[in-house]
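A single protein chain has been omitted from the complex, and every remaining protein chain is retained in its original position.
Take a look at subunit A:
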């Protein structure tokens, strides 16, 4: 029969939380401007900054980052159409529009941007069937539905779109297993499920989710190593500690996974030498997996980390300040 795809955690894998090392890793990351990988990832720089800042804030270390430099950078990424690009010279996209708003929300400084134009940009991305394109070139994906409503929720402007149609489209992406995919007919995937449950939370429509069925599919992501995969027969990855765990939290079923085994897996993904988290034990670290490892630990109740909001992946205290309390199922 088929072997279960999984990793084996070595006995000498890290088992203590090395928060200081992670803070040092992130603080130094931005200065590596002549690094090959760093340059190649310029196309997602805005999201990269969001990952770095958010994890620093969760660790109480946000002040180590350069707010002025980042604010200026974001301002220079807003285009005439109102949308925000990942970096200077790149084209605007809803993914980076959300990341920019998330960053500026951490700093309580959204008004450095032209908010009205940004809202118009997002509104203009909604299609007749309720779906959202990522940009003017028309790629449709439920990720973009999430980005759109999350952006507008942070700006207090959810009235700008046709919410009923938007909900109708997302629900049309619900599958036989209770999960969600990119577009109608697409296979369920933990990342898309996070986006869709997050969307439905913001839209106040979580009762449309089959929480018992989806919760089962999600808790079956946990492998013998304790780690979580993104869909059946795939390897575990620390970023799924976020996508899967946050989804479970949103639908009120987080207790269906084995928390202590997951915690051990996440800790094993740390790099004791360099700081940061990798996708699985022994691999190369990056800010993306560092955020989701730390955020996952926060959802598991790690005392040393601030509470993270499962819908927006931002510190709860930031959302408290904004008066944002997206629904969660109990």
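Keep this in mind: contacts are C-beta pairs under 8 Å (C-beta built on N, C-alpha and C of every residue); 3 or more make two chains touch, one makes a residue touch a chain; residues count from 1.
In this section, contacts and distances are computed from a predicted model.
Asks: What is the protein name, per UniProt, of the chain that does not appear here: "Protein ECERIFERUM 7", "Geranylgeranyl transferase type-2 subunit alpha", "Major facilitator superfamily (MFS) profile domain-containing protein" or "Calsenilin"?
Replies: UniProt lists the chain left out of the view as "Geranylgeranyl transferase type-2 subunit alpha".
Asks: For a quick check of understanding: of A:188, A:201 or A:298, which residue touches the chain that isn't displayed?
Replies: A:188
Asks: Give the residue, chosen from A:46, A:104 or A:257, that touches the chain omitted from the document.
Replies: Hidden-chain contact among the options goes to A:257.
Asks: Residues on subunit A that touch the omitted chain in the whole complex?
Replies: Residues in contact with the chain left out: 1-2, 4, 34-37, 39-40, 42-44, 85, 89-91, 93, 135, 137-139, 141, 171-178, 181-189, 204-205, 207, 210, 212-213, 215-217, 219-220, 222, 224, 226, 231-234, 237, 253, 255-258, 261, 271, 278-279, 282-284, 286, 288, 330.
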